[in-house]
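Structure record follows, encoded as structure tokens.
A protein chain is absent from this complex, but the other protein chains hold their places.
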């Protein structure tokens, strides 16, 4: 499968590219008062209004690094933006390279051990529904 | 074949036909002898059957088929319409509705139809002569008369051919298929005999094979190829007929002429049918999603026009300004057009009411004349989708609480039959819907009593103010809780719904004369005029539809009453809502702020904002699923500068 690898704090995460619609540079986000804690706000993506999720808050990760990118994913027919520090690369991996996660967490699909680092493969649907 | 792609249109057209069935049955009940009505019911059932069978929804197909049988008996005067039959047919329609709903939700019909089909069968059998199966012997026996004809034909050098036709075993409408063969052969010569008889062929008393004897000048080959040119014909055998001299068996002569006569009688209604010249306007079906996309694009255009206008002001170029004005006019036209495209006649909502009113009236023992007007009034489809429920509630109330029992009415000197009117019309840029009854009216004293019980002080309230109390939560004046309107949904629910659609509702009533509820709704929802305000660091849009006026206030003018902040404006005490507080934003220290006075239904509230940014036309875009729970907003919009701005749902905030 093809995955897109990105950085969140000092960890690497990945998503199936099938979910990914595009990668955007950080842009101005309109706050939504009283929204769930992980919703960062709304962006204007070429005329469409898209909800942006603060991925680090959602995954409960501490991180003060600069956030450069918004990954636009499509989950349940709705586009959603995920804020990440930086998108690194898109790679092709064999399915058998995906190891079962140590943590039993519904939004973690598996662990991929690449030479340079370990990547946590996220489950898109679970992220948003859970 | 993959049928799923047709599901949407199937569901949509099924609904239409179910509606037609309902309407038809209602009129049939009033005019049981009107053949045109029966025909229109028949057509609806028939169309439904065809579609359902194609989608392999067998229970729907089966039920409609059995309904057709009964309807057919009615139109052939073999069955008289009575209330039992009407009620049963209504039950069928309900069953169909249920199955269609199930298909929509679960993808399967998922309903028991056996019982209802059994009932239909019983009704059908009530008068119908049972058709006995006749065993047919496929052997040609010529009588004297036949033989004479054959002999003389042969003498004149005609061919006498025995044509053995086999049609597909699973052919449907075998009689018609046989008739098609018959008709084709008849054009090529003279058919003197058929086995089985014409009657049996007509009544499908044959398997899939029959013989015809044809006297013709054509060759065997010609005949064969002609019959083979008919679909679903499996096999054709043609052979010459020879006559043995000693063959002398008796048989009745087939009266072909007479049978033709019968056909004409059988089908004469066909000509009567479909004479109603209901106007069918030229139209195309458009996928709703495409329409929404179109709407969005026009929305974009409006945004960019606004943006251009801003830029143009900075440049102060006359030429640019003029061109932009032109663009402005065109966008406005385009916008009007796309909004009109989204509009649907309220008929779509209204048309289920006659049936509902009938059932309710029957259940409650009331006599009701139900009058609908202005079904062609158009509203945005969002409104159409939402307005049904409140109207159902109002109509139920009118029938249950409004209209008196026939005895009571007569005692009051009224006619025993009450009238409930449902009227829609357009008034400026609002659509008005009125639900009116000539029943007992709202009793102000009763409402007062109830209000006092609930701890509401009615001193100094006008009669109208008191009537308006019925819109409060937990308010119901009905003495007894009936099955119909006493299910805990009150007028407050109706009001909330209408308010959330940007509309308003008012009540007019006179004791003994009746009650009228007047609903006013915006014609369209997607593009609105809005006031942009600033609260703390954020910008919000508020629909002008709610705004009564905007005043500048000094914070010292804010008073406390009943532990709540209020302002006094023109001698009215208006509760104040600090938006910063409601939205958990930083309070900005300013001496002077603005108070946007909004009216939601009968409620007037002041919204405190930091500053005003101006008035603008905005396009409402819905929020995503993650924000569905945020009742504070109706949606968001993109402003001229490209920034996203939230639109406040005033009705939910106050």
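Just so it is clear, A and B label the chains in written order, and each chain counts residues from 1 on its own.
The rule we apply is simple: a contact is a pair of C-beta atoms (placed from the backbone, for glycine too) under 8 Å apart; a residue touches a chain by one contact, two chains touch by 3 or more.
One rule holds for everything that comes next: contacts and distances are computed from a predicted model.
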According to its UniProt record, the missing chain among "Phosphate transport system permease protein PstA", "ATPase", "protein-glutamate methylesterase" or "Stage 0 sporulation protein A homolog" is "Stage 0 sporulation protein A homolog"
Write down which of B:65, B:193, B:393 or B:593 is the residue touching the left-out chain. B:65
Among B:47, B:351, B:405 or B:426, which residue is in touch with the absent chain? B:47
Name, in rising order, the residues on chain B that touch the hidden chain in the full complex. 1, 6, 9-10, 13, 42-43, 46-47, 49-51, 53-56, 61, 65, 68-69, 72, 171-173, 175-177, 179-180, 183, 204, 228-232, 263, 266-267, 270-271, 273-274, 276-278, 280, 285
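What we mean here is this: only the chains that are shown with their structure count from here on.
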Could you list, by residue number, the parts of chain A that touch chain B in their complex? 28, 30-36, 39, 41-44, 47-51, 53, 76, 78-80, 128
Enumerate the contact residues on chain B facing chain A in the complex. 296, 300, 303, 537-538, 583-585, 621, 623-627, 629-630, 632-633, 636-638, 642-646
